[in-house]
Every structure is written in C-alpha cells, then in structure tokens.
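Submitted below is the structure of interest, expressed as structure tokens.
Excluded from the complex is one protein chain; the other protein chains are retained at their positions.
Each chain carries a letter (A and B) given by its place in the written order, and its residues are counted from 1.
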Amino acid sequence: MLHTVNKSPFEKNSLETCLRLISESSSVLLIEDGVYGALKNTSVSDTVINAQKTSKFYVLGPDLKARGLDKSSLISNIEIIDYKGFVDLTVKNEKIQNWL
Amino acid sequence: MLFGILVNEGPYQHQASDSAYLFAKAAIEEGHTIFRVFFYHDGVNNGTRLATPPQDDRHIPNRWSELATEHEIDLVLCVAAAQRRGMVDPDEMKRHKKDADNIADKFRISGLGQLIEAGVQADRLVTFGD
Partner (left out) sequence: MEEELESGVVKKFLYINRRAPHGTVYAHEALEVVLIGAAFEQDVSLAFIDDGVFQLKKDQDTSEIYTKNFSKIYKALEMYDVEKLYVEKESLESRGLTEEDLSVDVKVIDSSEMKALITDSEVIFNF
C-alpha cells in the first residue's frame, strides 16, 4: 500500500498517525511540507529510521528542492523521486492512503 | 490506468491544487487517463473565471482549463460546496437568481455522486488537501 504524507511532522501529527497505522512492507511518500519528515537529526528522525525497517520511504524531489533541501539533508535510504515516480508508485500499489 | 483525483483546497492557499495538477500532468505523460478531477471543500474555488494572479506567477484555474481542453479531462466542482462558496455556473445563476456566474472554462458543477463514481470506476483515487 502507498501512503503519502503532506504535512510537516512539526506542524501536525499526520506522519505520526501514518506510522502508527501502516502495515509492514508499505511505501511511504513524503510530499509538500511532508518532506520535512525526511530530514536527519531532527526530533522525529529516529521514528522514521525505525519505520524504515519495515517500510520503504520516498520523498518528492521537486518539493525538496523548493524548500532548499537535497539528499545531503536527509536520513539515509530515502529515495528521491519525481512526479513520474509518484505516478509509478500509485500504479504499483493497488491501494493508496493520502494522509493530510 | 484510470485515475480519479480529489482536490480539497483552493488555489494558492495550499499546495494541494498545484500538486494535483503536476500529478495529473505526469500521469497523462505516462500514458494514463484521468477519469475525473473532483473539487471539494474550498477546492471549488479552483474553478473561478475571475482570478487575476500576478503575471509572473502560475495561473492555477487557467492551467486546469488548459489541461482539460488538451486532454478532455472532466473537471467537476461539487455543487453543495460551490453553492456555499459562491461558485456559480449559468444554470445555477438562473436557478438561484444570482446576477452573475463565475465559472471557468471546462469546469462543471455537479453532485457528490460524481466523486463516489470516481471512487468506484477509477483504478486509483488520489487525494490532495491540507
């Protein structure tokens, strides 16, 4: 299943709730302000790193770039994808949950 | 693949409409079909004909109209949400005796059944909101 999260974890609990309720082997795509959830050395980084044990994380490149971030700002093993990659993820995953 | 897209927020206020548009464009470029883009809550404001953003900024309502024209996409504003927020097409204008309509090209106003139908008929329903 594909989960997207579009809010910063420092603003709203959407990422926290998402990670509480996703099953193993899910894909999580961070978009819009949700990309801040991918940053290393934050108060939520460990939660994400832990979730990476069972789910694959992606972050939307255009949203990262817009916010002055790049791969060097991120937790390791988070794949940066573009909108084409976003579409591909929705095709590959039969079900989608968009956390707002 | 057939996509349904739900846009829950108005233009400029949130990134939702931008993200939805870029997603729709990418899906089309990948050879997929957009079954319908349904606008709900403040999302109905994406259908205004009267927006005048600065020249050096994207024109959100217009580019939806252009995408719909180029690829025959069904852009639907929820009638209940539209009525609350003053988005009016010629029919609604007559029905509710308003002195103007304000809907942009290629948008139409219809019921929530259109959203449900998108959920049932599309292979994927993707939601963009706040």
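Heads up, the rule we're going with is that contacts are C-beta pairs under 8 Å (C-beta built on N, C-alpha and C of every residue); 3 or more make two chains touch, one makes a residue touch a chain.
Predicted, not measured: the structure shown is a model, and the values here were computed from it.
Trainee: The complex has one chain that is not drawn here; which of the drawn chains does it touch?
Mentor: Taken over the complete structure, the missing chain's partners among displayed chains are A, B.
Trainee: Spell out the interface residues on subunit B facing the chain that's missing from view.
Mentor: Residues 6, 8, 40-41, 80-81, 111-113, 115-117, 119-121, 125, 127, 129 of subunit B touch the chain absent from view.
Trainee: In the full complex, which bits of subunit A touch the chain not displayed? Write them out.
Mentor: 1, 13-14, 17, 20-23, 95-100
Here, only the chains that are shown with their structure count from here on.
Trainee: Please output the residues of subunit A touching subunit B within their complex, sorted ascending.
Mentor: Where subunit A meets subunit B, its residues are 6-7, 31-33, 62, 82-84, 86-88, 90-91, 96, 98, 100.
Trainee: Inside the complex, what are the residues of subunit B that reach subunit A?
Mentor: Against subunit A, the touching part of subunit B is residues 1, 3, 8, 15-16, 19, 22-23, 25-27, 29-30, 32, 124-130.
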